[in-house]
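Dumping the structure here so I can ask a few things about it.
Just one protein chain is left out here, and the rest sit where they should.
Should a chain be cited, it is by its letter among A and B, assigned in written order, with residues numbered from 1 in that chain.
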Amino acid sequence: MPELADVCNLATEKLFAVFSENMGPRQYIELAKAIGKEIKNGIDGIVIGHGTDTMHHTAGALAFMIQNPPVPIVLVGSQRSSDRPSSDAALNLIHATTAAATSDIAEVMVCMFGPTSDEYGLLHRGTRVRKMHSSYRSTFRTIGDIPLAMIERDRITPLTDAYNRRRTDREVKITPFFEERVAMVYYYPNMQPDIIDSLVDNGYRGIVIAGTGLGHVNKPVYPAIERATKKGVAIYMTVQTLWGYVHMFVYDTGRDLMARGIVPAENMLPEVAYVKLGWALGQTDDLDEVRRIMLTPIASEITEREPYNGYLIYQGGVPEVEAFLKKVHK
Amino acid sequence: MVTIRVKVLQDSLVQSSILSYLLRRFGYERCKLFEGDRKHSLETNYEISKQRVGYKPRRDTLPSDYSALGFKCGLEIHQQLMTERKLFCRCPAGLYNDKTDYDAEVVRHMRPTLSELGEYDGTALMEFRTRKTIVYRLKNRTACTYEVDDTPPFKIDRQALEIALRIALMLKTNIVGELHITRKQYLDGSIPTGFQRTGIIGIEGEIPLSNRKVRIIQISLEEDSCREVSDIGHMRTYITDRLGMPLIETVTYPDMTTPDEAAEAGYYLRYLARSSGQVRSGIGAARQDVNVSITGGTRIEIKGVAHIAWIPELTHNEAFRQKALLEIAEQLNLNLDVARWKLIHKNVPPRLLSGFYSMMPDLPASHRLIAVNLPGFKNILSFFTQPRRVFADELSDRLKVIACLEKPNILVSEHCRDELVLSETDLDSLRELLKSRDNDAQVLIWGHEDDIPTAIETIDERCRMAFEGVPNETRKGLPDGTTIFERVLPGADRMYPDTDSAPIPIEDDLIEKLQQDLPPEICDRFEQLREWDVPEDTYEYLLSKNLVPVIERISGECGLTPRFVGCFLGHTLKRLEGCKPWTPGFSYSKIYGLARFVADLGLDNAILKEMLPVVYEHPNIVFDSVLTTIGYSKISREQILSHVPILRQKFNDVCTSKNPNACTDWIMGNLRKMALGNICLAELRAAIDKGVDGD
Partner (left out) sequence: MTDLFKGYKGAALSSLKSYNVRVWSEALIKTTRGDFNGIILPRSENDDDRHIVLKLPTGYNVGIDVDTITDMTEHGYKEAHYKIPEKEFPTSPDKPNVKLFGTGGTIASRLDYRTGAVIPAFSPGELY
């Protein structure tokens, strides 16, 4: 890909050769350390080639392990392999290296196609992004916010000014820790308490639940949750709707669950809450400290407000939707 | 997108103003082909080189001439299958949209991929060099996420697989044990993935032609490509309705040794596919690629030939084009050394060309005008290549495709077609600018500055290839029998296994089931038609529409001779179709019903020819009313014959003709309408001739 040489001086290193389902805590830690070293050595930007399936898990983990980076850290993948003439790999790589080399956004980001067309890419914040289609090129969407920027071959257009700016200093804090005995449970109607019990009995120290609606599970599970929290297992609630906050005060269910020790995780995405809990428990056994870490926004995994239009716009090349809505509903 | 569109618009404005400049300069009537230009006819280099090549029109070319050339031809016949769905997704097959009717557009670029050996393929690099933006138009009804390569393939359509297998059996090929889907790369954008999914059904078959057997290399089942909407400058637009429809490709060995034999094989393969009764017909449902080579030449693929009838002229001209290119190579190598050959190009300063610039004051600032000197190329640019085409066209065609310079895109120093020729004063200026020598040739090109490096490279590349003879390429056939450059012939390294599909076993049970129900062979069909004494001029129509089974049914069940039914379909119905397409509701079973009706009433079958146009126009009409419409009434034989004496008398009163049949003809004419359906016309005529005038 000769175009890459026009963008930057690119040095490459193969850390692993795995499909993304085989990425996990060991790889997060190794990656975070390697990036920390590069930053110290004065690099201007980092690109990480990654499988797309769990790219948002890795992005979340790196956002916590590499705090306050001075340069852009860009994860990139492709939905079609590069042996296919219409592969998105080349354009994604060009976009990602351009972002890493020249953008002013010093955060952990995912860079993938905006629309399915070969037109522009979007830079998504690492803690607010999710793969939303099994095969589409524009599979990544920012959830609960709007993407950070639009990126073309020769231009980066920020969509917001709320981001960390590139710096020349080399100060970065690497916290490469992860507790592997953390699980995520996707709630379904008629879930039985033994699901939770078996996790607890197997020594799990943290559980993230993706609950229904505002953050709910059914009554039969209550005793199991109470038993778990009493045994010192940290349980956090997120929402299956992905968009929106956990609100456990609206219904009795929520209040009952909080009384049993479940902690609402604001508007953290379930996968992000999972990696954050693993990362928090990796650092301390003190559950109050874990709670403090979990609920303190570090990399916009929790946001104070949700833009009214985030759900509607900038989600794959249809700003026209907003114009349309304005026309229909004044 | 917006910026691209603006640029294209600008380019096409530039091109059209150049065209109008040319028209103004030469006048409309002079801007036509120069073959009719008597003033120059015999002494032009075009004519001289044409004689050197030994070009003859096809009607004057004998099979021995083709064998002297070493003419060889093979076919790749594409035929769409009649299925409900597309091959690898669940979209409906056979629905077409208007090219301007679409719901969305998707933009893609094709990028060359590394081959197995870590090299880029020649075509691949060229296609990439053109930097084409490909736009796909989608209509929800006919395309899903599969068509735009946003979803992997679904399971292969079983219906398509069984039809393909059946035809593979008819071709007597060796059926594979397991179908493996392969990706065949196409970088022109005609398929959004950049490859076509295709798989071999059978290999090594044969078909019998009148003089020889033609061997089949293979038959494959594959997905159809997009339809092109436009290709202007750097943007090519496709519509995706046809994309993914199942088709079979039958490839023959290059066993055909004359253009007519190539057409014969084409027809045979078409009839064979049609005789399955499970393939589509109509515009675009069957398309041919034709491979031609001569001794010393190269295998040239003429793509997308829409009509088999075009094959002879196209292959004939291609054979001579290759001969011409070999002559050019010989000529060039006589005086020049390709290793030391080097073209010179220069920016043409503003105002240097009084002729060109006086008419083109508004050439945009981003455009460049480039003069190129081709050392030793005198009399090459105007060298004959095809009827009405010269070597300069080989350059012009490539400039359009590779460098995206819309035509007209070149002016040359030598006399050939008027619209290609530089004016005398401009030519002098250029020769001075380039410091040309007597034996050199010059060309002038113009276009956007970004495209100029590729354009110069393209001219250099094509001129160098001229030293070698016939470059590897695919060409597009035109209705006038000539061809234009389409693409460099893709290399062998463009077949990759499709990792998205599992192999599909083809069981013996299925083959046995299909084997039991194969239609008769086409050579037997020919034999059958001859035995029935059906006139030969109907064969193409009857076989391409698979009407032999219809003839069998109607003649067998309605007491008609096969010859009569053959003529009825192959002449009467064909003539009606020539005037007007089928009315919805009309079908072959209507024709059967009509024949049945006439047979049941005991009417003479000649009346069918009068009734058919009414039924063709009004398929749902009651057959009784058809009789009324055409004015039929039942009259006995005796009554009809009773008119003969009076008519004979009348005729004798007025006639002056010496023709011995005149009397009978005249009486027949008068009685025809009355007789139709009531008496066999031949019988009536015999009766009149014999003087049996009733009682």
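One rule holds for everything that comes next: contacts are C-beta pairs under 8 Å (C-beta built on N, C-alpha and C of every residue); 3 or more make two chains touch, one makes a residue touch a chain.
Since this is a predicted model, take the numbers as computed values, not measurements.
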Considering the complete complex, identify which of B:211, B:230 or B:499 is in touch with the unshown chain. B:499
Quick one: which of B:84, B:103, B:178 or B:330 touches the chain that's been left out? B:178
One chain is left out of this view; which of A:56, A:80 or A:276 touches it in the full complex? A:80
Among A:43, A:159, A:258 or A:295, single out the residue that touches the unshown chain. A:43
Residue ranges of subunit A at the interface with the undisplayed chain: 1-2, 4-5, 7-20, 22-23, 27, 31, 34-35, 38, 42-53, 55, 58, 76-83, 89, 92-93, 97, 100-102
Which subunit B residues would touch the chain omitted from the figure, given the whole complex? 114-118, 173-180, 182, 198-200, 203-204, 217-218, 220, 492, 494-499, 502-503, 505-506, 508, 511
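We take it that only the chains that are shown with their structure count from here on.
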Averaging C-alpha coordinates per chain, one finds the centres of subunit A and subunit B separated by a number of Å equal to 55
Touching subunit B in the complex: which residues of subunit A? 79-80, 82-87, 90-91, 115-119, 133, 135-137
Subunit B residues within the subunit A interface of the complex: 1, 105-114, 124, 145, 148-152, 183, 185-187, 192-195, 496
